[in-house]
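Here you go, one structure.
Missing here is one protein chain; the remaining ones are kept as they sit in the complex.
We call the chains A, B and C, going by the order they appear; numbering starts again at 1 in every chain.
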Amino acid sequence: MASSRLPVIPLALLVLVLLGPALLADLIAPHDPYQSHLRNRLQPPVFAGGGWEFILGTDRLGRCILSRILHGARYAVAISAVGIVLGAALGSALGLLAGYARGWTDAVVMRLVDISFALPSVLLALALAVVFGPSFSAVLAVIVFVLWASFARQVRGEVLSLRERDFVARARVAGASHLRILSRHILPNVANTITVMATLQLGVIILLEATLSFLGIGVPRPTPTWGLLVADGRQFVVSAWWISFFPGLAILLSVLSINLLGDWLRDRLDPRLQQV
Amino acid sequence: MTRISTSTERNPSFRWLRAGGLAAALALGIAAPPAEARDVTIVLDPPSAETNRFWETSGDNNLGPAMQTLLGNDPVTGEIDTSTVAHTWEVNEDFTSWTFHLRPEAEFHGDWGPVTTADIVHSYQLHTSNDSILTGLTLLRGAELEVLDDHTLTFHLPEPRPNFLFAHAGRGIMLIYSKAQYEAEGIEGYDAAPAGTGHFRLTERRIGEGVTFEAVEDHWSGETSAVSTLDIRYVAEPATKLAMLLAGEADIVALPRELQSEATEADYAILSSTNAAMQTAFMFGNIYEEGVEGYNPELPWMDIRLREAMNRAIDRDVLMEVLYDGRAEKLVRFMMDPRGEGYAPELAERFDEDYGYDPERARELLGEAGYPEAFADPVIPIISTTLGGNPEFPVLAELLQVFFDEVGLQTEIREMDWGTLGGMSRARTAFVLRPMRNAPIRPSVQGLSIFYSSAGNPINFVETAQMEELATAMNASIDPEERGEIARDAFTYLYELYADIPVASVGYEVAVDPDTIVGWTYPGATAIGLSHWHLIEPVAE
Amino acid sequence: MTRFALLRLVQSLVSLFAITVIVFGLSHATGSPIDTMLPDDATTEQIAALSRNLGLDEPLWRQYLVFLGNALQGDFGMSLKWRGQSAMGVVLDRLPATLRLGGLALLISIAVAIPAGVVSAVRRGTWADHLVRGFALFGQSIPAFWLGIVLIWIFAVGLGWLPTSGHGGLAHMILPAISIAAFQIAALTRLTRSAMLEVLDTEYVKLARIKGASETAVVWRHAFANAAIVPLTYFGVLAGSVLTGSIVVETVFGWPGAGWLAIEAIRARDFPVIQAVVMFFALAFLLANVLVDLLYAWVDPRVRHG
Partner (left out) sequence: MVLDVSNLSVQIRGKAGVIHPVDDVSFSLRPGETLGLVGESGSGKSMTGLALMRLLPQPAARITQGRITLAGQDILAFSDRQMRSVRGRDISMILQDPQTSLNPVWRIGAQVIEALRLHAPGPSTALRVRAVELLRWLGIPAPEARMRAFPHELSGGMRQRVVGAIALSSAPKVLIADEPTTALDVTIQAQFLRLLRDIQAETGLSILFITHDFGVVARLCHRVMVMYAGRVVETGPVRRIFSAPAHPYTRALVASVPRLDTPEGRLPAIPGQPPALWSLPSGCAFAPRCPLADARCHLKAPPTVVTAPGQSAACWRPVA
């Protein structure tokens, strides 16, 4: 159905926009992302009449947009990596448990899934931010909350059907412990699904972070997360469009390439997974 | 009077888009019909409470066009005047009995009849009831009202209140509601549309959207507004507000200063209040003396050298430029205003010397104080928060951090909403640097005793024996000259204490469409900055 | 079928009950409404009086029981921010605006995504397919609030075709509805496409062609009738995310719906309104999902009989 060749362009894009900057921000960023050059506020990018000192222009405090975007990649990677690992781990663990144990455990987990879908995540985030103050960990908590349920639901479904399969029955007859059956026989079979879902959800996380920043409940300023950069520059869409445009572009390109990679991965590993 | 020249040519970059768009819109037939010149749309920040029950709000008067207070303000000077329901007032020598004479011609909208002292008593009861949460209520509460006749009444106060008039104009926390309407329709009548005495009548309140007012024909004051309907819309998103102005959907828009240049570049005009409408400052949390609740000797800014260093680390010229587009004055002392009591001009003269931008001196001071080694927790937490009407606060926080970092202070920005911050301050655990505003500018003595002494409210930034003494003396004195002296001493004391980081004294500003609005004179004397709605001058038809 | 419906209903009720606890707990954890209601210079007496008035001096469990008892009767108390109105009244007042906007967004999503997904699957590998997939990816990669602002600038300020913001007729709804729908269109298109691809590959679609059925009949009556189950199961999630999406978009467009209300209520610690509006969101979501499950069973005979 799909190409088995590695999707080169998305991968290159991802390295260029997200991974490269995340690793090398300190080396390649022309300025300190926190350093204000107050005499150079709202400088346009070099191709729109600005100077070479600030290639993508500066924001209202005279900070270098390019440097902020490059450093922002670091936070994008950190937030999405930690968020996805925690969310996928929690969701998959509960999904495994529910699907394997069935009965009451299953009922409880599935109600929790229902509840977590039914509570509007943005409102929850807002409430959390009001209680604990916006912070990196609050953003992570919201991301985990948003993610875990879909992992749990998907994994549970697969485990339910897996546990009826022969090799599980054989393992059980052979006297394998539950832990062993779960870790040796069932987990490897849902691993692909988890991997593909995780990839596809990465884009969702980056967008969520941006939304939280828009509502003023993201990672606190002046941390240059992409969401905050877009949210902060949104008022200047006409006069100083570069403040929000370039971070927006970074989000767009990253999410785009992540989604393309996710699609590719899905086609390779788990073509039956219907993931949005 | 603020006047602006009308311009015919707008920002060309939008011209071409518009030309094509307009044709297409006409073809599609979906363009909004052009508004009548006399219908004015004003876009403001959403108020903290949307209700017609003014006493159940904290005092942001969004009923202004329709509802009046006993006294008014002069549109140019901002001085309290008798332009509204009362035509004269007297006070006894010790400021405990205030008598007001109502205008016999003043009448309520609709058929609710003339304003009498019964309406004043009724309104007083509403505003001082248990439900009332108005700001500065202590100034109003506890009075005994003596009705002398239908148009004369006296407020007998339990103690001298030299600033009593501030409750009736300026802060204006007692709106005149109709007793007749209340008796006929009950509270529901007010909830639907309260009858007031202003130049406009409230016709509709749409929750989350705004309020619509209609000009009263032949207003009893003899002045009738040139604007026929006033559509006040509440929009929170600044970019959307700007878009509304540029798209011609709004005539007057309260824009953050940062965006005003976008409007002026497109040849829209800025109208400022005739006077400063607000002071802004950054406060050091809990400069208390030992024994006071909330005293915390570990706070780095308990060392006056750090407070001076922080003040000196700031280039206030840049601050004015970045935050207020250059249209603000450096504030010398929070709560001190040239028009108020106890103004100390010598402080303004000394300001550059004591508070001026001097990063070298700041570093020296930090060195002398042994910063950061000598401090248990040298990190300075700066609060970033949003408050309707103060969109510059988050930027201010970031700027402070920039300046502080420059001289070697360790900082951390904490985002927090205004309510949480208030809760912390009330619990006296706000161990932070936080923004504060004074709007409208309070009478000096009131401002000083509210935020710098233990009298009354729990939120206090300074509590020292000397300041307590000054506050007590100030409040006890009924001799204007003496009060002025004490206030001046207090200002000087706080100034030398580096009690906070004074930022700016700013006027209220709106961006207007010069094609539809010629001018608007308002003094910036109310809590929301705007007033004198009937003085909005639309372009003649 | 009835048993199945009943079971789903009971499950939803259990969830709803748990949600009341969470909502109550969370709203009270956000701090006291006094902090936002009272001005900075409020006196100690004012604070105490308000606290008493609002019943905030009662123990928390008692406040919960009172809340639950009243909530069962649809009474969430009086709003703290919109004084003089009941929380329920405020929510009911704002809900239609959100339902209209959300409904239109949903309609746009379906009207665009389903044909796009189907076409993209049927013409797989052609330029039409690439175009649709490109748009879908784009829609899933752009933050809704940013899209909204850009749309305002292009269509309201630049071209002057549509109003920038505010509450009004259809013209006012188009831009916000598109902003909400963009992500959903993308999601739904991708979902429809992959479901269609799978179905188009099946033997029964081949059999329909063998019968001599027209391409339209094959694609829509045979293939889509089966593939539709997948996007249908997504509608439950879709309804939820439309509500969530409306929270952000309503702020951008000054559209005073339930999403806007929820944000304002949380910021103002208006417990009664927070509780009412979140319960409404949760209820709407749960109902939508029960409905989807029932529809699913109705559409797919295998589920119905299984």
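Quick notes on this structure:
Keep this in mind: a residue touches a chain if its C-beta (ideal position, glycine included) is under 8 Å from a C-beta of that chain, and two chains touch if they have at least 3 such contacts.
What you are looking at is a predicted structure, and each value in this text was computed from that prediction instead of being measured.
Touch with the chain omitted from the figure is made, among C:Q11, C:S32, C:N226 or C:T251, by C:N226. What chain C contributes to its contact with the hidden chain is residues 125-126, 202-204, 206-215, 222, 225-226, 229, 299-302, 305.
As a working rule, only the chains that are shown with their structure count from here on.
Among the pairs A-B and A-C, the greater number of C-beta contacts is found at A-C. Compared with chain B, the chain whose C-alpha mean position is the greatest distance off is A. Remark: chain B and chain C have CA centroids separated by 38 Å (rounded to whole angstrom). The mean-CA centres of chain A and chain B are about 42 angstrom from one another, to the nearest whole unit. In chain A, the residues that touch at least two other chains are 130, 234, 237-238. Across the assembly, chain B contributes residues 239, 246, 417, 419-420 that each touch 2 or more other chains. For chain A in complex with chain C, the residues that touch the partner chain are 1, 110-111, 114-115, 117-124, 126-127, 130-131, 203, 207, 210-211, 214-215, 227, 230-231, 234, 237-238, 244, 248, 251-256, 259-260, 272, 274, 276.
Chain B makes touch with chain C in their complex at residues 14, 17-18, 20-22, 24-25, 28, 30-32, 46, 48-53, 56-59, 130-131, 133-138, 187, 190-191, 206-209, 233-237, 239-240, 243-244, 246-249, 417-420, 422-423, 425-426, 436, 450-451, 456-459. Residue ranges on chain C touching chain B, taken from their complex, read 31-32, 34-44, 46-47, 49-50, 53, 81-85, 90, 93-94, 149, 152-153, 156-167, 171, 251-254, 256-257, 260-261, 264, 267-269.
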